[in-house]
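Below you'll find the structure I mean.
The complex appears here without one of its protein chains, the remainder shown in place.
Presenting subunit A:
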Amino acid sequence: MQWETVIGLEVHVQLATRSKIFSGASTAFGAEPNTQACAVDLGLPGVLPVLNEQAVAMAVQFGLAVHADIPEVSVFDRKNYFYPDLPKGYQTSQMYHPIVGAGDVEITLDDESTKRIRIHHAHLEEDAGKSLHEDFHGMTGIDLNRAGTPLLEIVSEPDMRSAKEAAAYLKAIHSIVTYLGISDGNMAEGSMRCDVNVSVRPKGQEAFGTRAEIKNVNSFRFVERAIAYEVERQIELIEDGGKVVQETRLFDPERDETRSMRTKEEANDYRYFPCPDLLPVVLDQAYLDHLRSQLPELPADKRARFQNELGLSVYDAHVLSASREMAEFFEEVQQVCGDAKQAANWVQGELSGALNRENLSIQNSPVSAKQLGELISRVLDDTINGKAAKQVFQALWNGQGDSADAVIDAKGLKQVTDTGAIEAMIDQVIAESPAQVAQYRDSEPEKRGKMIGYFVGQVMKASRGTANPQQVNGLLKEKLDALL
């Protein structure tokens, strides 16, 4: 039987506010346990929450970026359950009236096709603390530094049909939140993590199959692997006559499998009700207009502009707009050199290769966008040839010179385009290679083209790579053919 996979994602994005969602404590990562938890975060008797306006603005910006309805009124609810790292015994969240309504996101797939994934809603909530089970001799340590950190939970519709689509969606969300600057998007530090709902159904069937929810997956790669495993597990189960049960599962990246955590029967009744300590959030049109006017150019718009105005391919436009830093770097290179295609090639080729080799992000590139742009300009105006350009790039990467021009001067890489000088070098090479000349002369005419490479190489070597290769080619052919 042909099976179809159905996937929906709940993405938790940690918002980059300076203080917590309901208190003034810092949200900085990595502090000593419990040093960034104030009376409110500790849930002391008598304390009250005060909503962080920055968190509201960030959530709304996200909503605007995904073309969502922003309801005039949203309400915080309490989700009640006991857990040691949940200080108040409830999480303040938004159940019934979330701050961001229905919207959508466009994803780009490997075959360059695009697909629209609908967002059901996004809501604000506070994060819990952390339970630490190691180093406490059988007891559990509680760190409440993270308690009260603002989260935006983005809930998609079940619109994804493959692990690749799910990963592409997650990347699209990542790129939107980092473009907006509302999250650092750091998945390793937990700034972005997601719950994946997966089910399978026979191809052509309308009704959804029973879904399993895989909790807390925290990398693009793990999302793909978790789904791949889960889909296979569910299909096998059904084909063997079994039934998928609705349950929560955990992905174990070490074993590359998902395991059952709890079934629906054991699920909590969270007893949601409106939080009486917080007023409804009321947003007027002027506020939304103001935030809309502050929005940066978003990935989808950038991608379209890269294609339409700069003439890039779908693939190049997608790769170069994936992160705000990448896009901004590329745009500066393009503006300095004036050639989008060359800028795209260099950023995705030489630069990305070097960055990957040394595991650096583009923000930390040793070669600046300006340096790279100027380097490309020198190729475009024939000051240097492509081969020399790679040497210049390497020198800039290694910090040997402040600019392309400085490196070119210092290393004497300026291209030789003087016909007389090139002819002199050619004459010398021909004079020193009688055997090869004889071989050339005796060859079939159609094989001579291939043999000319030897002479080009010798001339380039004699010029230490600085001779203009096109000129060398042309003049060599003339001179050799004159010997026939």
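What we mean here is this: contacts are C-beta pairs under 8 Å (C-beta built on N, C-alpha and C of every residue); 3 or more make two chains touch, one makes a residue touch a chain; residues count from 1.
By our rule, contacts and distances are computed from a predicted model.
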item	value
Listed names "3-hydroxyacyl-CoA dehydrogenase NAD-binding domain-containing protein", "ABC transporter permease", "Glutamyl-tRNA(Gln) amidotransferase subunit A" or "Ubiquinol-cytochrome c reductase iron-sulfur subunit", matching UniProt entry of the absent chain	"Glutamyl-tRNA(Gln) amidotransferase subunit A"
Chain not shown: contacting residue from A:Pro49, A:Gly185 or A:Pro299	A:Pro49
Full-complex contact with the absent chain, from A:Asp135, A:Asp269 or A:Asp284	A:Asp269
Touching residue (missing chain; options A:Pro84, A:Gly181, A:Pro202 or A:Gly338)	A:Pro84
Touch residues of subunit A, complete complex, unshown partner	39, 42-51, 78, 80, 82, 84, 87-90, 142, 269, 271-273, 276-279
